[in-house]
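One chain of protein is taken out of this complex; the other chains stay put.
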């Protein structure tokens, strides 16, 4: 299991504060999207690389924390689900049709 | 480096499609928040555990993929940034004041 | 034009601060989604009606402000686009099939 020590530290942090009572899947997903918005706010009205690097690191960490809590709750191994999804994305975006194009797969001819 | 094999596979997927030209930090953050919204849509008008488990696994994988691409772009070790952020959160949410409470730290008395 | 006085007041607020230089469509859309996340944060870890009513009013106002700025920038009459979209939604969700169901139209049999 990758990141095992890190996941254990997150679980300990939650458990010490008795917070797992709040951590249903719907609210964890909501928390994740709120952190994603805070990450995006670092770029608002700015250039594509205009975010403060310290804040970027912190917001990204919060996103990983909620994503790992959700994965843990559903007994998902993150390496497995990522590799499986990359395989699925490979089918949706075959190299010969998707190369150099940013179109959504529904729009690739 | 944790997840090294997985990160390499993601980089390979991107590189085969010549997509790194699109992957500026602002758009990667935006992509991440769009995937987070798709994860949340699985719970819309539903109970807290009402999401389809297959789709949940896939949307969560997409979130990890964009989060890892952003971390990689900024040379961030995800274990390091998570542990550092947990330390910061511990200061904002001391156990004796935060235990059993879901309040935002600005509202904890 | 509905809301004309209100839209004029928003334009004046922006103009006085010389902010229209920042208001490209992509960042206005991003700002809108960040405000939507702040609205959602009022419900995080809470019941379905658990938001603070003062804050709800304020976050909702910010959402309307960015949505109106975006509509104005694209010369869209909001009554027209809403009525047109309701017509399209009526086709996607015919009463006899959608009644009492929260399914996405792609899942309605």
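Letters A, B and C mark the chains as written, and numbering starts fresh at 1 in each.
Note that in this section a contact is a pair of C-beta atoms (placed from the backbone, for glycine too) under 8 Å apart; a residue touches a chain by one contact, two chains touch by 3 or more.
Predicted, not measured: the structure shown is a model, and the values here were computed from it.
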Could I get the residues of chain C that touch the absent chain, sorted low to high? 2-3, 5-6, 9-10, 13, 16-19, 21-22, 24-27, 29-30, 32-33, 36-37, 39-40, 42-43, 46-51, 53, 56-58, 60-65, 67-68, 70-71, 74, 76, 78-79, 81-86, 88-90, 93, 95, 98-100, 102
Pick out the residues on chain B that sit against the missing chain. 22, 27, 30-31, 33-34, 36-38, 40-41, 43-45
Chain A, residues in touch with the chain not shown (by the definition above): 30, 33, 44-46, 102
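The rule we apply is simple: only the chains that are shown with their structure count from here on.
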Rounded Å distance, chain B centre to chain C centre (Cα mean): 25
Between chain A and chain B, centroid-to-centroid distance (C-alpha), Å: 2
Hunt down the residues of chain C that sit against at least two other chains at once, touch-wise. 30, 33, 44-45
